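Yeah, one chain of the complex is gone here, protein chain that is, but the others are all in their spots.
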Amino acid sequence: MTDNIYLPKIGRIVGIDEETQGARAIKTFKVEFPNSDGFEHNCGQCAMLSMFGKGESMISIASSPLVKEYKQFSIMKMGRVTSAFHAARVGDFIGIRGPYGNQFPLDDWKGRDLVFIGGGVGLAPIWPVIQTAVARREDFGKITVFYGARTSSNIMYEADFEKLKASVEVQLSVDAPEEGWPGYTGFVPANLMDKAPSPDNAIAITCGPPIMIKFVIQNLQALGFADEQIYTTIENKMKCGIGKCGRCNVGKDYVCVKGPVYSWAELKSLPQEY
Amino acid sequence: MTKRTGVFVCHCGKNIAATVDVKKVAQELAKDDGVVFSEDYVYMCSDPGQTAVIDAIKDNDLNGMVISCCSPTLHEKTFRDASELGDLNAFQCEIANIREQCAWVHKDMEVATEKALKITRASVRRVQHNQALEPIGVPVTRRALVVGGGIAGIQAALDLTDAGLDVVLVEKQATIGGNMLKLSETFPTLDCSQCILSPKMVSVSKNPKITLMTESEVESISGFVGNFKVKIKKKAAFVDPELCKLCDDCTPVCPVAVPNEYDVGLTNRRAIHIPFAQAIPASFTLDEEACLGLDPVVCGKCEEVCDVGAIDYDKKPTVTEEDVGAIVVATGFDLYGMEHMGEFGGGRYPDVLDGLQFERLCSASGATEGHIMRPSDHKVPKEIVFIQCSGSRDPENHCAYCSKICCMYTAKHATLYKHHVPDGQAYIFYIDIRSGGKGYEEFVQRSMENDGVIYLRGRVSRVYEKDGKLKVMGVDTLAGRNVEINADMVVLAQAMEPSKGTAEIAKILKIGRDKDGFLAEAHPKLKPVESVTAGIYLAGAAQGPKDIPETVSQAGAAASKVIALLSKDQLAHSPTVAKVRDPWCTGCEMCVDACPYDAIALVDGKASVNEVLCEGCGSCVGVCVRAAIDVKNVTQLQIHEMISAIMA
Amino acid sequence: MEKILSQEKLREWVDTLDDCEVHAPAFADSVWNYARIEAGADIDLSHTNTIGSIKTFVFPQREVFFRFEKKDGVPLLTSTLPDPIPTVVFGVRPCDGRGMPRNDTVFNKEFEDPYYWARRDKLTLIGLACNQPHSPNCFCQSVGGSPHSEEGLDILMTDLGDRFHVKGITAKGVEIMERGRDAFDAVSDSDQADAGKIHETSRSYPQRPLGDLDAIPEALRENFDSPLWADMAQHCIGCGICTFLCPTCHCFDINDEVTSPTSGEGERVRTWDNCQFPDFTMHTSGHNPRGDLGSRLRQRVNHKFLYFVENHNTQQCTGCGRCITECPVGIDIVAVLERVSQ
Partner (left out) sequence: MVNVEEIRDFAAGLLERGEVKSVLGFRHGSASAFAEPCTLTEADDAASLVWDPTCLNNLALYLVKDRKQQAASKTPDTRPVGIVAKGCDSRAVGVLLQENYFKREDVVVIGISCEGTGVVDPKKLSNKLKGRTASRVTFDGADGISVSVYGDETETVIPAREVLADRCLECRAAAPALNNVVFGDSVEARDYNEPFHAAKEAENVSEDERWATWEHHFDRCLRCFACRAVCPMCYCPECVVDSTTFVVTLGTSAKEKANRIRWCERSANTSESAVYHLTRAIHLAGRCIDCGECERVCPVNIPLRLLNTKLEKEAFEMFEYQAGHDIEQASLLSSFRDEDPNSFIR
């Protein structure tokens, strides 16, 4: 008999970090597989997380594939399922299906400079790429991470950023002036223009709010990045995660299977329906 | 926020514990999601019980609690107060009623326990979605309105002024006094009605804190408890009471005679008249409807003869607006119409009278100056039949309820009759005698024993006139035979019904009425003088049939409720009010129409709730097909949660 | 295998399938629909097309994936994979038959859907060729099918008046025929000729043309941003009739249905969903990539005539015409394609 693709594996929450507060708070969950039936994943892939009785949500896997002990998910409190996650405690059980979707072609980028541009919770999908790239530091050229949050208290993975600074260039920004803020003040696309990374032999990877992505891509193009040098991930409402339920398609592609990672060149060829 | 709910299951001695396994309820609920504390105790409402609640709140850092005990009407306040003492918002405390709604109505312990569990669980699910709420503070106007100037209204007004409050007393008729003014003697002491009422009426007229408005009616009301605005319409004062010298020069010249309502139609009066010699206010008045047209060209005779110029036909009705903080409604009763009693000759034969007419016959101030005689031929009736329950206790044809006072006043009538006509014979047809009250039973016995009144247990089927007599066809069920009496007079103890204006005033004030048309009390036992609208209280026979002592007590009770209400600078209005969920509202206005308190209005095309006016009754929730309105802490979500907890 | 079955022997054949669930069209509530045939009951094959399509046999409107409960605090999941007895469906119109391989594709692809296949593997489809179109909205031939298409069917029957021509197409079909071999007669040349003639006549009825099928994808691509869509969807009411009745529409929703709110027990359930419903693609944030009726009509048409063609090289439409006939407001997929192609 074939595997039942709809039957989730059981995961256990082993750590919860409160990343940001507020109405749309973000928490990061570390999840283990107590039945040692976990799965391997690639950078950029997602998993369908369940709170039994509430339902499922597609969430990007925010930990590096190199980390085997647990998977990490950063979840913004948005609706029924995510609220249930936010009410969860360490030790609670959840369901996981996956991994789903394609991946960032990290192997194709050997020897190139990497520019990561993230905003808000949009850092989560590209975080495993950053982590993996840092772990394989010698494979890549210059690595720069741009990240912006509304305020300094909204910065995700704050402690990890400190470690990151040892091996890559980190450019943090906050939207509005704050006393004692050492980094850039202003929006991410502006910070990007300000620092103007070179497009030569570089790949730009961006994720964040739609409006941020729009201006980041405009600015990247202005800096001379070609469409093929720009990568992003997109999201749509998903129910099955396996290209059957019919709702997440952008043109002929089901994002859950063909996406979520697209180069700007690929994305441009699809209908603007996401 | 993580739910930390506490559950407290009360034994209520054996009241609950005899039927419900309270320990099991507490133990089972301890396993429920979010329940961090669950215990039972023998008397939760006792001092140690409340202390345990307060301690448990603090020790377990509760953010919600359910007391599983008796009805919330009994102890919701008790436990909400305890909740506050434990630093838990009072509205995070809910009562699960497992006594009245479970233990008392079941016998099987297993079943009752299961039900108690579900009731409590539903409340737990509800309270877990309760919001912390703060009472809404409302300023008060320290002034009261009394509607109706009968004994109830008079008593309430006087009691209110005793507490230092200003009172507006509104009476529809030209004089205060109401029905009591028409009575001769009162049971069981047979003291003179007017003698005990008149001093009170004079007190009203002399009381500087009472603004007396006769010939006036409440036209409309706005505002809310503590802050009503009442529009009062006063009929045109064609006779200026300040100028009127009570000389009575005007009535002889008046060409119009109409039945005198004060004498229940037994006598006539003129269009210009004084209702009654001791009327308060003491003034003549002009009956606008009877008068030939208020037009000097047509008549104008009374104006001509009035030396002091007290009469002015050009006067117009006036409308004044009064600010009051509370209202007592005491609109009294009327007797059920004689025209309904065709089988007893009611409305057909002049010698078939109703109780009030008989009172007038007995009264020294009445048409016959206290001599009992037949209206038809002024002969003294030698045989008189009283029929009790005339129009009462007859759900098929008339009023379903018992009018309560008729047994007593009929006994009084028969006694008075015997005092006036010692050689006459009085018969009373009755179903049963209801003489509960101090000295009442003795009074009835006396009428039988001392006055030889013949009590016939049975119904009268028909009364008809034959050979100048009223033939009363009845049955004596005790003797088991038919009875025929050739009576000279028949007196029907007509049912009491709310006075004619009661329906109108109930509508204007938006207070409910019961199925019989009497004003509805907020709770039949625990809130007998409160109406369903906050700040409006009930007194007297408009709320239900009652005699004078009861009426006076209720009037005093209503007054003390008003005094208590207006003794504060600010009123705390319950915050469990309706709240509109804007995106869902389509502005259909159904809730606006349905709201009995006028608390909802459309603002920019969406319903908007005036929280001070809202009583949280939920009528709006019921009519909103869009589910766009909720009552706080009784939200749809909470109801859904409760239903699913019960159905699970 | 080809055989002849006289009308009166149909029952005899059906009776040999007593270990199967047998379904056939039945007229009830003023509408033809599939109904379970109890043992010994007659089958009426005089039907037009059924209102519901045969997809319900493999993709029921409600499918429980698994039950969940808590055991010692740990979620315990119990799969509810169906294990049905063999099911035989009579009277499948060829358009519906052609829908089945298209559904197979969807439920196969990268991930095999065990619930679909558990039912599909046990399903035998006995088709009935159409001797004439049932409605002016039939357009099977315009999408590459035919009134006697064998695609997707295990057996094809042709009504020759007093008898059926019965052709076993798949091994599964032949096996079903074998079981009732006593009921069948051998096929004569004249039977073959009669069947051929009926097939030919049935093809000759005029059907609504779609023009050049191969040109449609390009037309749809070009008109993606056309204001035509909003115009054509102007009277659409956003109901689910077109997709729920469609033999190839397969979109679904997955929800948890809690059966005991106190213990948290419940079921994860798949239900039909519908690209015409407003929440179909609505993100939790409220953003909706297909927020208006025009874009939703475009999605339905594009899915069938563009995306499916791009992915699987065939239309996801078999011309049954249900969506046209049953649309309460006259939205007509043929007319839509005509307008887009102009």
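Order as written gives the chain letters A, B and C; numbering starts at 1 within each chain.
One rule holds in what follows: a residue touches a chain if its C-beta (ideal position, glycine included) is under 8 Å from a C-beta of that chain, and two chains touch if they have at least 3 such contacts.
Because the structure is predicted, anything quoted here is derived from the model rather than measured.
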| item | value |
| --- | --- |
| Among shown chains, those touching the left-out chain | A, B, C |
| Chain not shown: contacting residue from B:L243, B:V305, B:V623 or B:A648 | B:V623 |
| From C:T170, C:S285, C:T314 or C:S341, residue that would touch the chain that is not displayed | C:S285 |
| Residue in contact with the excluded chain [from B:S46, B:S205 or B:T586] | B:T586 |
| Touch with the omitted chain, as defined above, among C:T16, C:N33, C:T170 or C:S226 | C:N33 |
| Residues of chain B (touch criterion as defined above) contacting the omitted chain | 129, 503, 506-507, 510, 512-515, 520, 522, 532, 583-584, 586-594, 596, 602, 605, 617, 619, 622-623, 625-627, 636-637, 640 |
| Absent-chain interface as seen on chain C, which is shown | 27, 29-33, 47-48, 51-52, 61-62, 132-137, 205, 234-235, 237-241, 244-245, 253, 255, 257, 269, 271-272, 274, 277-280, 282, 284-286, 324-330, 332, 334-335 |
| Contact footprint on chain A, counting only the chain that is left out | 23-24, 77-80, 82-84, 86 |
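By definition in this document, only the chains that are shown with their structure count from here on.
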| item | value |
| --- | --- |
| Inter-chain centre distance, chain A versus chain C - centres from mean C-alpha coordinates, in Å | 39 |
| Multi-chain contact residues (two or more partners), chain A | none |
| Where chain B touches two or more other chains, by residue | none |
| Complex contacts: residues of chain C adjacent to chain A | 65-66, 68, 73-75, 77, 79, 81, 106-107, 109-115, 117, 224, 250-256, 258, 264, 266, 268, 270, 273, 275, 280-285, 289-290, 295, 299, 302-303, 306-307, 310-311 |
| Residue ranges of chain B in contact with chain C within the complex | 32-33, 121, 125, 641, 644-645, 648 |
| Interfacial residue positions of chain A with respect to chain C in the complex | 1-8, 10, 50, 52-56, 78-79, 82, 93, 95, 235-237, 239-240, 242-252, 257, 271, 273-274 |
